[in-house]
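Input: one structure, supplied below.
Note that one protein chain of the assembly has been removed; the remaining protein chains are unaltered in position.
Coming up: chain A.
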């Protein structure tokens, strides 16, 4: 099922010429309207006319999150505020927030890509879609809202939080689709079962769109099992548009990037050089149609790879792998690079623990140590010390096999790791303190 069949199944050659035409236009537009870009281009000796093919994009300098912070709040805006109809912003927890402005047309584009995204899950106007992403400055809630509105589905704008109410809404309204972060989805399932005596698989849900944080295939299976639904990956970021940059189709094998609006590249995060198809690196995105704040070669910090080959779903937009972490939450421990997802994967392969964990990094004697706190499942509790030790050893071994580093596993009480209604905090780095 497609939302916009012509564009979603457009032959690749045609798509590429559309991209080139739009790339040329946006580069010229950015150069003329945003002093930041003009300065960048001039310093590197590039003129918009130098872009003659899609490959020429590699001559354009990157834009980083730090750049966007420097021009806080409206320095990247290409239009006067009177043209801006909506403003969104990142939370600013790791520095100054990043502010994005949308023109009327930008909102239309957002609607379009979100409608396509939601339709990939088979959602129609007959569905009841519960949006449990935060509404407000965070782009999650409104992004899904616009998409669902375009489709004509029945929206339950629950927003994030108020877990008991979320479950009551799903039960009483018969919501068929849920959208939230994957860690919150697991919490919802757990809460329904343990606190309300409701079997999450007895709800009418059939599908869910989960994103805004890194998650694994193992976690997908867990969510699918607990709710009895199909769980899809959604990808997006405030700097580009919000959710709806890419979404998984019914094949659940990678996320289609809506390439007529966003031009993707994968680069080596160390050198900045483009990587060949299939190799894992940092995703760089260029908005091809955005008017409010055009983004040229934005370094997302998200680690992924292109998936080659045609997708059986018929969509021609290229797919990326699920996000493997961020180049800035890559943990460097004793010289080895690792990502939280690797640890999550290992944990979920072992029976007897819950998919809730936290990674704590310390440096007690000039040497990094990793402690992984894992919640034991209620059912697995044995009053034999030996059996718990076996479980702990099993986890330590599995994690060591996966990441190549010895870690210390601590079994903690069920429900003792803080639950989050938004993005889960997986890593606590105490080394710098």
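Following the convention adopted for this analysis, contacts are C-beta pairs under 8 Å (C-beta built on N, C-alpha and C of every residue); 3 or more make two chains touch, one makes a residue touch a chain; residues count from 1.
Here is the rule we go by: contacts and distances are computed from a predicted model.
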{"item": "Candidate names \"Amino acid-binding protein\", \"Ribitol-5-phosphate cytidylyltransferase\", \"Dihydroorotate dehydrogenase\" or \"Fumarate reductase iron-sulfur subunit\"; UniProt protein name, chain not shown", "value": "\"Amino acid-binding protein\""}
{"item": "Full-complex contact with the absent chain, from A:71, A:388 or A:427", "value": "A:388"}
{"item": "Option from A:33, A:96, A:193 or A:415 whose C-beta touches the chain left out", "value": "A:415"}
{"item": "Sites on chain A contacted by the missing partner chain, in the whole complex", "value": "376, 378, 381-385, 388-389, 392, 410-416"}
